[in-house]
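Shown below is the structure under consideration.
Shown here: the complex without one of its protein chains, the others still in place.
The first chain written gets the first letter, and so on, giving A, B and C; residue counts start at 1 in each chain.
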Amino acid sequence: MYLSAAAIAAMENVRRPHFLTPSAVRYDRSLGDAAGLKNIGVHLNTIAPGDRATEFHAHHYEEECIYVLSGRGTAVIGDVRHRVGAGDFIGYPTDGIAHEMINDSDAPLVYLVIGQRLQQEIVDYPRIGKRMFRHGGERNVVNLADIEQSKR
Amino acid sequence: MYLSAAAIAAMENVRRPHFLTPSAVRYDRSLGDAAGLKNIGVHLNTIAPGDRATEFHAHHYEEECIYVLSGRGTAVIGDVRHRVGAGDFIGYPTDGIAHEMINDSDAPLVYLVIGQRLQQEIVDYPRIGKRMFRHGGERNVVNLADIEQSKR
Amino acid sequence: MYLSAAAIAAMENVRRPHFLTPSAVRYDRSLGDAAGLKNIGVHLNTIAPGDRATEFHAHHYEEECIYVLSGRGTAVIGDVRHRVGAGDFIGYPTDGIAHEMINDSDAPLVYLVIGQRLQQEIVDYPRIGKRMFRHGGERNVVNLADIEQSKR
Partner (left out) sequence: MYLSAAAIAAMENVRRPHFLTPSAVRYDRSLGDAAGLKNIGVHLNTIAPGDRATEFHAHHYEEECIYVLSGRGTAVIGDVRHRVGAGDFIGYPTDGIAHEMINDSDAPLVYLVIGQRLQQEIVDYPRIGKRMFRHGGERNVVNLADIEQSKR
């Protein structure tokens, strides 16, 4: 349950290209998994200069948040851009507004990203016109244009 | 909370063609809604002779069950067919096996159908090659062929 | 998944005195368990003449409902008494109103009782001044008088 800063530094910093947009890359140490958490994901992430962490996305059900530890970058939230640095916090309620984190500085951007882990989740990727349904260990990706809306 | 048999008989018996396959028709009195239930659906359903209630389907998360009150018919469960009549019970665990109810008799088939109501649900329709994702009041229908599987 | 009326009749009809009030007795065939359901309880219950099924109780989170199959009795809902018979339905939303079912006739009262099965549940027994917290396979019963209310 206890991970010292030294033990964390010794963990592999796993390179994670985004599964839909491999040019978006973050480096990840999953603190929560290492400590045995199942229902909250807690990741110590680093974005290298010039990179962005993920495809621009919005969660439908899982809340997510970020606490910046060091470096500088830009948090894009909907059509607003925030310059971020150490000690800043961003909460992402499930309000339909997409977001991404960019390192537009010349030094690593390091932050904690924390999120719920539900059994089912839906994530929208508005820039690439896709929706992902995650359930039971599967990720089902569909083009928004291929979804037939049926009113209940 | 209390609905007498007479009050139930006086409720409108709503004709409900299946939203994907309108030739599948059931008549529905939603007892649970009338009594104020939110998390369990309880429906008194009738299938007319020669009809089937729904498109052949499998729920991913919501358990469902049927208790037959009168009439005769056929419950199709995967590739097994059961003749059903008054007093029979069928439980549908979320095991991936699709099912449907058919009235192949010459009298109405009447049963209770009970199911969980979760915030999110996924239903497969293997005969027509579709999957439905229900969430937040939307039903998103996609062709199974249009789903890109992405391993986690 | 399929239980014929004959198979149901052949199931043991288990005598279940209420765990808090053993003089309240019902006979129980758990159809849902027999069919492999986990998240909905579906029970075919019988109350013998002169008995009542349970201690008078109110669920906090789990919705419950009853559909009467045969016999006559009295459903007590809060301070209202309803004469019930075949074809009547009672839904119990989680609204804080306690209820019980009594067989005050001279023949068996038979009904389906259906309820959610959540991981945690709280049930109040106002006549005997107790509250039960069910969680993780435990049932913790406390006297209402022993609960210290602490505002959040």
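Note that in this section a residue touches a chain if its C-beta (ideal position, glycine included) is under 8 Å from a C-beta of that chain, and two chains touch if they have at least 3 such contacts.
If you're wondering where the values come from, they're calculated on a predicted model, not measured in any experiment.
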Contact list for the unshown chain, restricted to visible chains: A, C
Residue among C:48, C:80, C:107 or C:142 touching the omitted chain: C:142
Residue numbers in chain C that touch the chain omitted from display: 19-20, 60-61, 119-120, 122, 131-143, 146-152
Residues of chain A in contact with the chain not shown: 1-5, 8-9, 31-32, 34-40, 42, 44, 63, 65, 67, 75, 77, 82, 84-93, 95, 97, 112, 114-116
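Following the convention adopted for this analysis, only the chains that are shown with their structure count from here on.
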Arrangement of touching chains [line / ring / star / complete / other]: line
Where chain A and chain C are represented by their mean Cα positions, the distance between them in whole Å: 45
Centroid distance [mean C-alpha coordinates] between chain B and chain A, Å: 38
Chain C, residues touching no fewer than two other chains: none
